[in-house]
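Got a structure here, written out as structure tokens. Questions coming.
One protein chain omitted, others in place.
Let's look at subunit A:
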């Protein structure tokens, strides 16, 4: 009896919510252009919304995978899979990231779940750095953007992998575990005996909570990135392109603030290749997918501020010095 009553109420609530939304949509299309808003703000809004629309599918996939990890993967699994040896764990996590097709905004909820399940921090970082950088779509787009030439795509993947290993290894030396912002205690392990369908269901509700946790950081990051795009004049920076050190720093800075999706940044990178030397363009292509503005803000939802800044500084300097070192050979 109560159950029947309840399911009716749920139906009705759903219908009411849909009605509210339909009302708003019809209201909005009537309102249209009547505001007098400066064009730069409209430009800002278009870029901001487009970043969100681009990122949302990946974030949703990310939170669903995170939900999946929470329900289906136990601490015991993780203990068995991750090698005891630290070096082996670092290498393995980087390889796993390379095999796992992700994008830099979808990967944050995933590593958060993995770490709460007991994955050591250095392995999580290795996974986070290679996940968005090395995957088939990125390889293909880089290949095409640079005039169907495998050299840049190859260098991007190879050097990126090397850099990720160096960073993850340094993390394992410098940082202790327990860098998570809050101890995320999970309702675990009584789930084992339940039916598969039940478990799927209980994977979905935490996914929704995860989405609401992530969404606000994603939105702030996207907003900041679009403000930079609309108000920062790239031109003034482009004029100081002669010095290889300065130009590498400029390109890495660009990659960071523009916060492009790793699958789309190759064409932008290629458009700079007439102005900047190859090593600087590589800096853009490698640093951007690893860490950017949007991604840093999202990381703040998982890690302590100090740790996020540490990772940022560490990754930036490893990318910088590696490229400075190799620029004579490429």
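Methods note: a residue touches a chain if its C-beta (ideal position, glycine included) is under 8 Å from a C-beta of that chain, and two chains touch if they have at least 3 such contacts; residues count from 1.
Everything below uses one rule, namely that contacts and distances are computed from a predicted model.
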Chain excluded from display, named as in UniProt, from "Lipid II isoglutaminyl synthase (glutamine-hydrolyzing) subunit MurT", "Sodium:proton antiporter", "Anti-sigma factor antagonist" or "TIGR03943 family protein": "TIGR03943 family protein"
Candidate in contact with the missing chain, chosen from A:82, A:108 or A:270: A:270
Residue touching the undisplayed chain, where the options are A:60, A:162, A:249 or A:312: A:60
Among A:42, A:174, A:313 or A:330, the residue in touch with the chain that has been omitted: A:42
Touching residues (missing chain, whole complex) on subunit A: 2, 6, 9-10, 13-14, 17-18, 20-22, 24-25, 28-29, 31-33, 35, 37, 39-40, 42-43, 45-54, 56-57, 60, 64, 140-141, 144, 146-147, 182-187, 201, 204-205, 207-209, 211-213, 215-216, 219-220, 222-223, 225-226, 229-235, 238-239, 258-261, 263-268, 270-275
